[in-house]
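The other protein chains are all here in position, but one chain of the complex has been omitted.
So, subunit A:
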Amino acid sequence: MSAPLLEVENLRVSFPTHSGRVEVVKGLSFTLGRERLGIVGESGSGKSMTGRSILKLIRKPGEVIADKLRFEGIDILDQNEKQMRAIRGARISMVMQDPKFSLNPVMTVGEQIAEALVTHQKLGRKEVQQRILDMLVAVRINDPERVAKLYPHEVSGGMGQRIMIAMMLIPEPELLIADEPTSALDVSVQAQVLDIIDDLVTRKGMGLILISHDLALVSRYCDRILVMNAGRVVEECAAGQLDKAQHPYTRGLLAAMPVIDETRDELPVLDRTQWAGT
């Protein structure tokens, strides 16, 4: 592995409540090269907060501390807002969960993608237009000229998510964080969208952090998996080795999923007391 793209050491994220600060990420450490890392866990396990803290998107009163949070040698925690804006989008970008809420409803698709590009690069109008069309083709949208003129409510969910991906990838970032990029989509469209992400990430040699609660999906598209529970990593393994996972939480998650040739009469559910101490 080359020099790490991202180094995270002892990352802690906390929010104040009536009964003192509550830590939602409790000392997370990992390094990421130009590879595909999956972060899996249930709602509330802190996986999205991890993704957001890498982009410094956690606002007051939330607090992020870490012994080390470096992206290509840049200390993220030391950057001011202006410096962060030069990093966000251009070098690290994030695909959010729901295209319905993440696209600007009063801008056309083409304008939004253009905005993502011209914020970071000075380009001529013709060139911008060409890049947009190329990008739409790259995310497998037929008829890009027509789609570029549409508004977000005129496109389907799957197409909306591909537009988001186009927007995030057009400035050619080095790291893409995809936070549940497909959970708002149909199974048949999910695979398409992930194939597109996978293809672009591999082709451009980017790093990818795929955040999801779907173990099967993550193991299909990532090289390495972190399983999170209650703010901590409970298990780290290679994607292919998932069936050999040791931790009872990981095993519980795997067992709780129905399979296509299901014969069990009842699905095992997680006994949450079992690893409360870990």
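In the analysis below, contacts are C-beta pairs under 8 Å (C-beta built on N, C-alpha and C of every residue); 3 or more make two chains touch, one makes a residue touch a chain; residues count from 1.
The rule we apply is simple: contacts and distances are computed from a predicted model.
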| item | value |
| --- | --- |
| Choices "Transketolase", "ABC transporter", "Xanthine dehydrogenase family protein subunit M" or "Aliphatic sulfonates transport permease protein SsuC" - which one is the UniProt name of the chain not shown | "ABC transporter" |
| Listed residues A:G73, A:P105 or A:P258, member touching the removed chain | A:P258 |
| Residue among A:K26, A:K68, A:R91 or A:R220 that touches the chain left out of view | A:R220 |
| Hidden partner interface residues of subunit A, rising order | 42-43, 156-157, 186-191, 213-215, 220, 252-253, 256-262, 264-270 |
